[in-house]
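Read the structure below first, then the notes.
Only one protein chain is missing; all other protein chains are in place.
So, subunit A:
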Amino acid sequence: MVQEEACSLPLPPGPLMTKSESVLSPVRLSVRSPADEEGVHDSFQQLIAEHRDNGAASSALELQQLQSDLDEENRDNMPLSGPEHEHRRRQGASDLECDGGEREMDPIQGEGWSSDTLKILSSMPSRTIGRNRGAIISQYCNKTLKLRRRRQTRPSIRDFSPSSRPSIRSYGMEGDTTDAEVSKRERLVNNLQNLPVSDRVRMLRGMPLSVAEKKEIRNLVMQKEKRILSNKKLSCCSQLKYYIIIAARKSWYSWLSFLHSLQPWQTLLKRVSGRFGTGVLSYFLFLKTLVFFNVFLFLVTGAFLVLPQAVHPPYRDTTSFSGLELLTGAGSFSHTVMYYGYYANYTLPRRSRDEGGGQNASTLTSDSQQFSYNMPLAYFFTIGMAFFITCIILVYSMSKTFGRSFRINKSNSILTMKTFSCWDFKVIKKKSVQIMSENIGTQLKELLAELTQKHTKSTFCKRFCRLMVHGVAWTICIASTTGCMAGVYYFSEFIHKDLQQNHRNLDVNPLMKEAKLLSLPTVVSVINLLLPALFNLVGWMETYESPSVFAYVAIGRNLMLKMSMLGVLCFHWLGRVAPEYKSIGLTCWEDFVGQELYRFLLMDFIFTLLDTLFGELLWRLFSEKVLKRKRKPVFDIARNVLDLIYGQTLAWLGVLFSPVLPVVQILKLFLVFYIKMSSVMLNCQAPRKPYRASQMTTIFITLLCIPSLLGASVCVTYTMWSITPSTSCGPFRTLDTMFKAGKHWMEILEKDNPSLSVLSKAHTYFVENPFFLFVGAGIFLIVIYFHSQVVDGQRKIISLLQDQIQNEGEDKKFLINRLQSVHKQKQDAGKRLKSQDSTC
């Protein structure tokens, strides 16, 4: 991230350097009298000296020629030719044209431009960049050179020749351009050829040249490489290496192609983005990333847990399938690989077990020495590693989006950004384009109003009123959230007691019992559906000035609700069900929690469906047919994304208790994708509010990481560290806590071969000692601290660089004025001489 920031500093060093150089050269030309030389800023002299040393012969030659050219062209009728000339003349004219209004205020833009000044002005790198081929080639020449120096592959003196730096000659002199360009291109080809292939391709892709030219350069490079290869008569080994590299590259491309074809939903995403723009698209992209997270999670658990256990089934399942399982997850599902209880607590042998049935049988370790699979250990480490890797991926993507969306330097040029970067090039639907341009118009107007009228201070009464409204709104929200929390708390307690009673009297219909289990998920889902609507209503009542604050407040409230719900539920499962699971007739509380999570996921999905149906489809029909309004509902991105985050938290919570839960989540996400997609296409219209997509994406990723994944992993770790697992099922049935699995294994290992006792000591010392945990956390904090310090330093450097740019601008003005005046003096002198001649 730091590097990325460093690369995006406001001004790349290339243009800056070349600018100062090409400005300097004319100074040296025109300022010849010692009196004038004093006028030049002191610091420049050093630079000039440096340039002189560097330039040595070639630059001097160039300059001489240039000078003679200048002398020749004193009369201002340069024999220019070719398309570039046309271009320049046009440019000069337009310069004058568009500055016509501000001639008085700008000293530079005087009328008396001599053609020399114009010529030098037009050949400045800042003008030629991105336009002039020569400038681009020389810029990339420098870049490749720098890269090569950094990589230090085969440094050769020849490449450091001073003329590789851009000099005025290549820009200014028409006759020389092609010549200089050819030599520059050769140098570029040379540099490229010496780069490693990946760098070369990156350079080629990033070059702002047309593809035809890039191809040409690439072909030159390839030819050269081939020639060198054939000339050198490489040894067999390096030839082989060459071929291997080529083959690797080809296979890499085909792999990329394959990966690309794997990406689902390309055309659908394109259609959505073409119709609704970046905002709605970000919801679907978020959904896609969630699918990837779940696929990863499932691959890990599937490969290391489900597959080995499915190959060695401990006993046959007898319960018949009744259909209600799909909803409750219990019944015939409960004794399958879906849940924790099914997994064995012994080391899986190589061949399929034939002793069968023995639930508590732990195979002798000596018997399965060649190839054994210790299930408890695998369970523990698979879940742990899955969480760890997910966490790392999330933190990485979070830091990446942070770097992208929150630039180090908070900019104050809002208007400019609005003008140049708010048009969404993706949108292709006519109606949406219309809405977007209307939006931009109103936003610009608002910004203008803000800028022109100073912020009027509202009266005390008004402010008080507003504060009151906000206070009331927040009280309503917090009160309703706490009310719901309490409701869920007491309801879950009631359910728990009901289960206890049911356990005692046995003559209850088992189907009814299972159906009753669905009540808690339903209640929670209803709350999750209704309370956001209430929040929306409240938010509509209070008026926020900026839409972003409004969005943040809405997100905050929804998040508060969802997190408190999950907190209560976690307490219910881990604090109520886990310690007294026998009182409600369970043999395996982990299975029960896994089933609960399955039910919650399913209910969440069903209520998402209902929400889509009633909130979007029926509401649109109602407003169209009954209210006769043309407006369609707007897709609420924030709320939908928060729903997704809630579902994902459930899935993460449940991985420990039900390793197959990611599959359920994947299926659910797929269905949600298609349903939401068709609903959006059918029912919604492009949002009218501005939506800062990149910032919102950052916030969502952060939310996914901080409360969601962190909360889930805290719960899972708590379960592993301090809750006693069920005594009659699951991989950890004989242990006090799941965490002891490692220690147990160590003990067995130590017993088997005592020479490994060091390992077990190391385990007790490193893993069980909390000191190392603290050290790890401390290192993490220190890294964060350093990082923030680096960012701070970069901020300072940016402000310094900005000052420098300003100074450069001043200097440029000064130098051009000086050039102009010297030119005039010379002209006058020439005229005087001529008149003297004529009088003589």
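The working rule: contacts are C-beta pairs under 8 Å (C-beta built on N, C-alpha and C of every residue); 3 or more make two chains touch, one makes a residue touch a chain; residues count from 1.
As a working rule, contacts and distances are computed from a predicted model.
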Protein name as given in UniProt for the chain not displayed, "histidine kinase", "Calcium and integrin-binding family member 2", "High-affinity nitrate transporter" or "Vacuolar protein sorting-associated protein 29": "Calcium and integrin-binding family member 2"
Which of A:S257, A:T764 or A:S799 contacts the chain that the document leaves out: A:S257
Touch criterion as defined above, residue of A:S421, A:T459 or A:S546 at the omitted chain: A:S421
Touch with the omitted chain, as defined above, among A:H503, A:K812 or A:K826: A:K812
Interface with the undisplayed chain - residues on subunit A: 8-12, 15-16, 87, 90-91, 94-95, 97-99, 101-102, 106, 108, 126-131, 201, 204-208, 210-212, 214-215, 218-219, 250, 253-254, 256-257, 260-261, 266, 269-270, 273-274, 278, 404-407, 409, 411-417, 419-430, 433-434, 437-438, 440-441, 444-445, 448, 451-452, 692-695, 802, 805-806, 808-810, 812-813
